[in-house]
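Every protein chain but one is kept in place in this view of the complex.
After this line comes subunit A, so read on.
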Amino acid sequence: AGNEQPREKPCAQLLVSVATPGCDGFPSLDSKESYKLSISKDSLLLSADAVWGALRGLETFSQLVGRDEAGTYYVNETDIVDFPRFPHRGLLLDTSRHYLPLKAILQTLDVMAYNKFNVFHWHIVDDPSFPYESVAFPALSRKGAFNAVTHVYTAGDVQAVIEYARLRGIRVIAEFDTPGHTLSWGPGAPGLLTPCYLGKNLSGTYGPINPILNSTYEFVTRFFQEVSTVFPDFFLHLGGDEVDFTCWKSNPKIRAFMQEMGFGEDFTKLESFYIQRLLDIISSYGKGYVVWQEVFDNGAKLRPDTIVHVWKEKSPAYVQEMAQVTKAGYRALLSAPWYLNHISYGQDWINAYQVEPLQFEGAPQEKDQVIGGEACMWGEYVDVTNLTPRLW
């Protein structure tokens, strides 16, 4: 009788151990995503502090499983201790420049999970269209969507996205960008946008949200109350980028207001006036906020826990902006070098990969304020026909 080799025990199960029980909550900026993966002949063990870490570990485990030529699945002995460098790893989708069907959003969430992204930044409305079906203000999408029946996100759709994301450990941060980028809000909310003037007469076109009317703040209060309840994440993205002052300048009532308030000719003061009232409203709903960098650049008064989203590549160079934002004590998110909608020929992934987010002048505690970044897929030239190959 020869020596018989002991039969390899097939690995039948991966044991998952999570220290803090409970899977019903929502992920947050503070969620623990670390995990340990121990794979040996006798045991396969995944352990994590929280369920979010277990999700990340499962993704890693799925990547370790190979298949040989005979079709047998196998996994190498491994010991992994893993945790993310940055807690906010996001992806922006733009569903206003082009509507994205629900299926495309859900598919994107799947691929985000494969890549351990944990924030879906939903730039849901903008100038070209308003697909968000509001309960308090149904006219917004009825008049503002590309098509009020086929190109909207119903309350059910929105909940589906939030839950699908949650199950993958992905936070949904909705962006309702104001006071600029709001042309599509106008048809469903008459009186909201500033009417522009040509000399002494109305020109017929509209500009940013009208910051001088009480009705504006009544609307904003009611609208964001709904948004605060619909989206469970602590943070809302309030936009605040690229506000064009031309229309405000042309409007005599606005100019009169500027005089009353002592703003002179400085329209950034008017912009900050609006933004500050908006921020107070959001705070009163117990939400924190992320804003695009202009809100910080133009001197608005921000709560200390505001997150500033750096998106401009130049003027100033984003490296300088990161230094300034963190020096002022705010937390920062980096997107400037990661505008993936700016396609080019060849292996441009290399440029994105070589970005070092903390390469700027600053003290260690300032660098700690960089909580992460976001890859952005703006929708001017993107819809469901080309989203997936352009993003991944």
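The criterion applied here is as follows: a residue touches a chain if its C-beta (ideal position, glycine included) is under 8 Å from a C-beta of that chain, and two chains touch if they have at least 3 such contacts; residues count from 1.
By our rule, contacts and distances are computed from a predicted model.
For the omitted chain of this complex, the UniProt record lists the protein as "Beta-hexosaminidase subunit beta", which is one of "Beta-hexosaminidase subunit beta", "Nucleoporin SEH1", "Histidine-containing phosphotransfer protein" or "Aldehyde dehydrogenase NAD(P)-dependent protein". For the chain left out of this panel, the touching residue among A:Q107, A:Q320 or A:N341 is A:N341. Touching the omitted chain from subunit A are residues 341-347, 381, 385-386, 388-390.
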